[in-house]
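Take this structure, written in structure tokens, and hold onto it; I'll ask about it next.
With one protein chain held back, the other chains of the complex are shown just where they sit.
Labels run A, B and C following the written order; every chain starts at residue 1.
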Amino acid sequence: MEQTAQSKSRYGMVIDLDRCTGCGVCMVACAVENNVAPAEQKATERTGVTWLRVYPVSNGEGFPANDSVFIPMTCQQCGNHTPCVSVCPQNAVEVDPSTGIVGQIPQRCLGCRYCMTACPYHARYFDWWDPQWPEGTEALLNPDVAPRMRGVAEKCNFCHGRLHAARTKAAAAGRKEIAAGDYVPACVESCPSRAIVFGDLADETNEVSRLSRSINTFQFLPKLGTAPKIFYHSAKEWVRKMADRAPLA
Amino acid sequence: MQFNHAVHTGEQNGMTCDMCHEFTENGSFKGIPTIAKCTECHSAAIGSTESEKVLVEQFVTPHKEIPWKVYSRQPDNAYFPHAAHVKRAEIKCEECHGPHGSSNTLPVYQVNRISGYSRDIWGRNISGLPSHPWEGMKMDRCVRCHAERHRDDSCLDCHK
Amino acid sequence: MQNATETTAVLIAISEREKRPMNITRRELLTFAGGSILGALFTPIPWKLLDDSAIWTQNWSLIPRLPRGPETFTFTGCTLCPGGCAVKARRVNGHPVSLVGVAGHSLSNGILCPMGIAGHHLAYHPLRLRRPFAFTGKGADSPLVPSTLDEIASNLAPMLKDIRSSSSKGTIAVLDQRPGRVLSDLYRKFVSNFPGGIYAVAPGSEDPTLTTLRALCNTTEGTLGYDLENTRVILSFGAPLVDGWSTPGRTVKLLQNRNQNGLKLIQVEGVQSRTALQADTWLPIMPGTEAALALAIGGVIVRQNLFPAKIEKTSPDFHTYKTLVSKFEPEDVAAVCGIPSSVISETAHALASNPSVVMSGYDPAGGPLDSATETVIAGLNVLLGNIGRTGGISLHPPIPSPGATTSPAVGLAQVPDHSVRLLLIDGAESGHTYPLSLLKRKLTADGGTVVMLSPYLSSRSALADYLVPSPAAFESLEEISTPPGARRSSFALSLPLLKQPDTTVDPATLLAKLAGASGLPSVGAETVESCLRQRAHDIWLSKRGTLATPTGSSQTPVMAMASEEELWKGLSEGGWWVDNMQDKQVNPRLTLLGLMTPDRYDKASAPALDTTGTLKLIPFGWRNATMTASVAPVLSKLFQESHLRSLGGRVHINPSTLAANALSDGAYVKISTHSGNMTAQAVADPSVIPGVIHAIVGPSPNNTASKDRPEAEGILGLCAVRDDGSWRITEATIAKA
Partner (left out) sequence: MDRQFIPRSLQRSSFTRFAAWILPWILLLGLGLYAMYLCLAEGLNQTNMDNRFAFGLWIYLDLTVIALGAGAFFTGFLLYILRREELKAVINSAVVLGLICYSGAVAVLMVDVGQPLRAWFTFWHPNTHSMLTEVTFCLTCYLTVLAIEYVPVVLKNRKLRQIPRFLVFEFELHKVMPVFAGIGTFLSFFHQGSLGGLYGVLVGRPFAFREVLGIWPSTFYLFILSAAAVGPSFVLLTTWLVQKLSGKQLVKPEVLRFLGKVSGWMLIVYVLLKTVDTLYWINHTAPAEGAPAYTFYTSPGFGTWILFAEIILLGLLPAIMLLSKRLRERPAVLVSAAFLACCGIVMNRFVMTIQTLALPTLPFDQMMSYVPSWQEIATFLAIVAYGVVLYSLSFRYMTLFPQERDIRQ
């Protein structure tokens, strides 16, 4: 689309971990929005498909000193040396230059799963089964997102169907740019405690880029140098320490 | 059910494409019109042609939708916003759909048994070499046109 | 097309040879084969096939086709629980494709819970009942036999007639899981036609503290509600305020804005629940000692004169209370319930020096605390003078209705045991569950007869003799009446988004059938819609309140409305009505202990912190997610495909307790109580207090397959139900399975 070809956005998120209650509505909203099928009978937490997954993490103390935090982990939309892009043998993964969104094209994917081994955030999921919707729910699918077939990788793309809708709306109104309010991912929209702030990081003036630079805001695995565009915020020191720690350290 | 585009777009009626193939308010394209659209003019037979008689008797009066075949149906994974192309980029319908607006009859609808695509998507020639500039609606066609207009595109611009 | 020519050439060559005696050598054949293969490569055919086969994998029939069609939006309300959140449904081709909360809605604040956001999938649950059924025998393993509504009615006719003539062999009862609806009035009207007919409300369908308070104020009129918007301190004994309490949008938003509204939440709970995590203070208490804590707090308030002076005069049993609390010194209580005495008195001061509310938590599976405890918790509100004061507890008028509801509502616990011969269970869900034994004990010795309205086959179905499929969420026109604990009365419509299958039965229709069978004047002649129109009519007559547009953009006082139709139209477009009438005056003569006698409270009897011998088995549930059938299949994202929510049947136990019983994380353990035993998987969880078996009651994906028999009751089957109807704590032992 012309209106994005000219504007260079960098969409990202800031997630306030202190606000997240771990209710899980974001995960369900995500699945409904993006036509992710319910679990196959035998699916487990290691073979399921959850574009957005909330991990409960404990501080490891005993009762009652124990404390927990919920960490929503999605595709971090890496902006630098995006690990999954360079490895894909047939260009099924790419970073959209005009939005910074890391796109995955299931129709191009051959299902080699190299990208999944490359992703340090485990934000990519493989369709181990053919998607199965309970009889009748096919009619309830979101027409803006193509369902994926068995044997391909899939992941969060910031509800790209909603970006399409916003662009169509803008184009119909003869506008170049989309209205910021027209493009909000399902998880952000559905979060009861408004823990997720979404927007264009490139726009210095807006809230998300301000928060991304605020104190007590951090990223996961920043040392890998992949410049993830999902930021996290917590006033709790142990949470920030935990995020900074090496695994098994 | 036969349909004669020429009669509608010809001199005596002089209708344009978007009179029947409309947009909705949110910018999405309605595609082939519903029977309601036909009824606006054909609530009762205007002319005396056989096919109009069929239209009025079998569809308009009982308010039954006509089972049109969609010759340029793209698969579910493709996203093509008519608004952006027709309204913003001001591309003529004919550039992609060809001059069927002036055709007198509907061509035979042919479908590829393996891919399930309408033949118009691949184009008439099995070699994939178009015999007309507007023939074929596969991805390479989109890519070529976009390249000519120097658009730095990403897959997700047109895939969903 | 070269290959065509080439092959034909070869063919001609062969055909020419036909004339001569046949003598093709092997080599010629090989050349022919090789030639044609080579030739084929120079035609588009193989390449086109390659392309087509790839395209086939992109669109094959193993993935569904997307719906295409016009996009529309409908405003409606969620009826999965009494919370009644406003919903904006996006529809394609008339089918709902997504639900979101309605921003600007003053009651639900644009928030939906995980169950609500997938609510439109529930109608297609694999466990959906698609026709009436009869059980040939009782119990989970008895097979389902298809039946019809008429068959059921005719089977019941003799019994109904018999009950009408005399209640000697037991009477009829209706169990309403969501009181306060027009349908509830229909039920009451129906049972009033039978001698001793009972209209009972299911556990969890009302706020336990408010129910207890009603007894303390001994008033029947008006509705009690929390004025949380003006409260500064909430002392919650395990109420899941951020995880499914009343209308989630209300409390979640209040707690979000704590830095503006200065609200403080003190959570008293034996597990660090999601609410405890969000609380300003978490008091990790040994379950079963809540009464001791409440009395200790009361003691501090009394001793230090932190209570309004008038209470001493207005409350008849003040001095009984005073002597009682004097026995609960913070120091002693601290030892029992594991909360430092300093914290106890700090809490007392916090409550007394701010507009405060004290509430108890009705756990969706654990049920209420025992009545004695509930009483002293509710009593704290009386002592603090919270009743009828801003930021406390209000008494407001109910939704206008013709009144004259003939038979009174009783809690299920108050129904005398073995008195019910025919039980009719309503299909609406309170989102809470309870042990089947709680119902069983009410039925006559012969087991009675149970007719159960339900959209799904659930663990509860095991109790039924007849299963009648009721409409699922968003399938029929329903109402959203005042949520429990709400500040004011409210009313809205839940408009259907899905076509109701012809096989489902409208509760009103069932009543009509049963009435017919028992030879009654048609009680249920009304449909639900006609009753709702009647209620709208009553509201319009009362001239009370205002009607807000779905998005809350504008509000019209009912007074200003030209006609009754205008109100109905507004409601049918998703608008919601909120009352604006003055609160009622509260009867000043409030008791602190009600009917409870001081000897019910003995801190010595309060259980000690034992972690080895007998443990405390406490069922724990998440509202609306207490059964496999009650959540949409896509909720598997939370239960099965991630570890965010624990699966039903798991038991969370503190690592130290596990170790003390020589068990390890993930081990399968045998849990034994007086009611029996079962095997469950143990999860080492440091957020659970030692000495407690925190048993999860919820969906378990393995059960979704069994469409022909109800899923097992599980942990609730092990719980001991007390006479006061509570089953929160059961003594249990664990051992390696």
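Following the convention adopted for this analysis, a contact is a pair of C-beta atoms (placed from the backbone, for glycine too) under 8 Å apart; a residue touches a chain by one contact, two chains touch by 3 or more.
What you see is a predicted model, and the numbers here were worked out from it, not measured in a lab.
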Touching partners, among the displayed chains, of the absent chain: A, C
Omitted-chain contact residue, chosen from A:37, A:88, A:211 or A:230: A:88
Among A:16, A:127 or A:200, residue touching the chain not depicted: A:127
Touch list for chain A against the chain that is not drawn: 40, 42, 44, 46-48, 55, 57, 71, 73, 81, 83, 86-92, 108-114, 116-122, 124-130, 149-152, 220-226, 242-249
Residues of chain C in contact with the chain not shown: 50, 53-54, 56-57
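What we mean here is this: only the chains that are shown with their structure count from here on.
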Chain contact topology (line, ring, star, complete or other): complete
Chain pair with the most C-beta contacts: A-C
Chain whose mean Cα position lies farthest from chain C: B
Closest chain to global C-alpha mean, per-chain Cα centroids: C
Inter-chain centre distance, chain B versus chain C - centres from mean C-alpha coordinates, in Å: 50
CA centroid of chain A to CA centroid of chain C, Å: 30
Inter-centroid spacing, chain B versus chain A (mean Cα positions, whole Å): 36
In chain C, residues with contacts to at least two other chains: 58, 65-66
Multi-partner residues of chain A (each touching 2 or more other chains): 107, 146-147
Chain A residues touching chain B - in the complex, by the definition given at the top: 1-5, 94-99, 101, 103, 105-108, 144-147, 157, 160-161, 164-165, 167-174
Interfacial residue positions of chain A with respect to chain C in the complex: 19, 21-25, 27-33, 36-39, 41, 43-45, 47-50, 53-56, 58, 60-64, 66-68, 70, 107, 130-131, 133-143, 146-150, 186, 189-190, 192-194
Touching residues on chain B, where the partner in the complex is chain A: 23, 26-28, 75-77, 79, 81, 83-84, 87-89, 151-157, 159-160
